[in-house]
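Left out: one protein chain. Kept in place: all the others.
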Amino acid sequence: MKEINIFYNALETLPVLASKIKAKQKKIMGYLCSYAPEELIYAAGFHPMRLFSSKSDIVQAEQHLQAYCCSLVRGVLEDSLSGRLDFLDGTVFPHTCDSMQRLSDIWRMNGKYEFFADVILPAKLNTQSARAYMKDVLTGFKKDLEKAAGKEITDTDLQNSIKKFNIIRKNLSKIYALQSKKPGIIKGSDLYTIVKGSMVMDRDEVADILPVIAGNLEKIDLPPKNIKRIVMSGSICDSPDIYSAMESAGGVIVGDDLCTGQRWFEGQTQVDENPMDAIAARLLNRVICPAKHFSPTARGENLVSLAKKNRADGVIFMLLKFCDPHAFDYPYLKEFLEKQGIKTLLIEMDDQQQNSGQLATRFETFIHYI
Amino acid sequence: MIYAGIDIGSITAKAALIKNNRLLGTHVIMTGYDPINAGIKVFDALLKQSRISKTQISAIISTGYGRASVSFADKALTEIICHGTGAHFMNPEIRGIIDVGGQDSKAIFLDQNGQVENFAMNDKCAAGTGRFLEVMAKALEVDLELLGDFSLAADKPSKISSICTVFAESEVISMIAKQERRENIIAGIHESAAARVAILANKIKIKKPVMMTGGVAKNKGMVNSLENRLGFKLIVGDLAQENGAIGAAVLASKL
Partner (left out) sequence: MSDKLSEKRKIKSAKKMRDIMTTYYLDAMTAGQNNKQIAWITSGGPVEPLVAMDIIPIYPENHGAMIGASKMGEDLCIKAEDMGYSSDLCSYARADISCSVVKGGPIGGLPEPDMLICCNNICGTVLKWYEVQARFYNVPLFILDTPICHTRYSPEIAKYVQAQIDEYIAFLEKVTKRKFNYEKMAEVGRLAFEAQLLWQKVLNTTAHKPSPMSAFDAFFFLALIVTLRGTKIAVDFYKELLGEMEQRIKDGISMVPNEKYRLLWDNLPVWYQLKWLSQKFSDHNACLVADTYTSAWCGAIQYTNKDNFIGSIAEAYTRIYLNIGVDQMAGQVLDMIKFYNADGLVMHSNRSCKPYSFGQMDIMKIVREKTNLPVLMIEADMVDPRNFSQSQVETRIDAFMEIIKQKND
């Protein structure tokens, strides 16, 4: 599908993509966490771009972060120090995890980019005071953006932004739902590329193409395949090879609990309320990240519900090495799923590793026994 | 007055003699599994070679991982200090040392007086050490001594992504299976090892001129890869491997 190719082309060379955006007189704000208030950044007239490690060798980052730091944090720092992110006009650091918090300090102390903002969102999301604080933080961030943009962000700007992102989210959800309904209707690597592109590309373009893709997929008739339905759970999954390895092994990913997947885009921002309240509400109510707290069992309940809704034959945990929040949840998530008779597999990844042979073996074995 | 230095490394044991601030002689043997015996053996061999008797030695300093087992030494000092002293003795212009030995690698920063100001040592793994190259040579069925020549004949160095020796070995094996040229694989191995070592040099912001010491300095391919990584030439003397023992002997003269 040519619309899908647009995503592939865009992601091929990041500097080219960046220069196209800058040609539109848009400043680029980078961020590493799915809690970054994209709608605010967009409403200010800036381009929100999620950052991923280019998986280059770690050389300069070695002078700042020890080897027991996750490869996303070290990798992005490496990219920054090596000049590969020189197209950025600024960065936004929402509260995420311990490693990110220290990356934020190191990044700020290196003082490379014009704009820098810590958006210290609450780690707790289940109380009135947390909600109030969330709103305060977003209000403060809005002021920082207005200062950088040299203009006020009006409610209309916010509403337009919200509508734009709602389109993107709605259509990504729709495409995922289609994949779950007719597994194989879209290649896993295509789906991965679309989702990643939606976090990186010009949102106006994304909002235009996604409905076309969703519409095209809807029309496709697919006879049921003899495949195993897999749900993936983890943090970032920035490796299209995983999907092809899965498909070769006879499985299709029909849903996910990923930071770079459904957790990021599921759910709409309400349009009929005060826009700042609505943005805050969505961040509070979206599927929770393990670095945040809603209740001791919120994530487990959600994952079970996701697996059941997608009729999963198995759940594969793709955990990034040195990612503490996800590693702490793993034992109880596994327990919750196995209590429901859903089998699980754990794969520990390094953002840098291209270990396809070992991966294929594990997938094939898992598919075989679920 | 004659002074001696003994460096017990994981693979080789070295000894050196200094007289009137001049190098008298050096000797190298394999350490084997018995570092105590190796210390005695290499010392005796050097004395015999130089036609000097034990009684003529005024002081002895031991260094290396086995330094504590040289019971007849007057003092034990780390190889960092000894390499620094040795390099400065051999060439007072030297400001930095990269030492790649059997089981670890180090980068040393010297001030203008040849004193060690800062240093960095490798992590708890074999990547970037002589042991790593040994393992790879075995997997490729190449003589360790010829590793350098092979890599200099590469036309397209392979890329080894693992930083772990064990996983790097399995990568090499699959390259062999794909029938990649041995020269290219070996060049890739050197580049991988050099990358690990360069990180240490960058950690201490090493200053030129830099001397390379340790047994791996005899490997032309490794020296070449390192020079490419660092962006400047390294000084490699004939006595690179004995540098630690030489420094120990010099320090013995200052006791």
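The letters A and B name the chains in turn, as written, and every chain counts its residues from 1.
Following the convention adopted for this analysis, a contact is a pair of C-beta atoms (placed from the backbone, for glycine too) under 8 Å apart; a residue touches a chain by one contact, two chains touch by 3 or more.
Just so it is clear, the structure is predicted and the values come from calculations on it, not from any experiment.
For a quick check of understanding: of A:G150, A:P223 or A:P296, which residue touches the chain that isn't displayed?
Residue touching the chain left out of view: A:P296.
Out of A:R84, A:R102 or A:K343, which residue would touch the omitted chain in the full complex?
A:R102
Since one chain isn't shown, list which residues of chain A touch it in the complete complex.
63-66, 68-69, 95, 97-99, 101-106, 108-109, 118, 120, 122-124, 127, 129-130, 132-133, 136-137, 140, 290-291, 293, 296-297, 319, 321-322, 324-325, 327-332, 334, 348
To test your reading of the contact rule: which positions on chain B touch the chain that is missing from view?
Contact residues on chain B toward the absent chain are 65, 77-81, 104, 115-119, 121, 123-124.
In the analysis below, only the chains that are shown with their structure count from here on.
Using the average of all C-alpha atoms in each chain as its centre, how far is it in Å between chain A and chain B?
For chain A versus chain B, the centre distance works out to 46 Å.
Along chain A, where are the residues that touch chain B in the complex?
Residue positions touching the partner: 57, 59-60, 62-63, 67, 352-354, 357.
Can you check the complex and tell me which residues of chain B touch chain A?
123, 161-162, 174, 195, 198-199, 202-203
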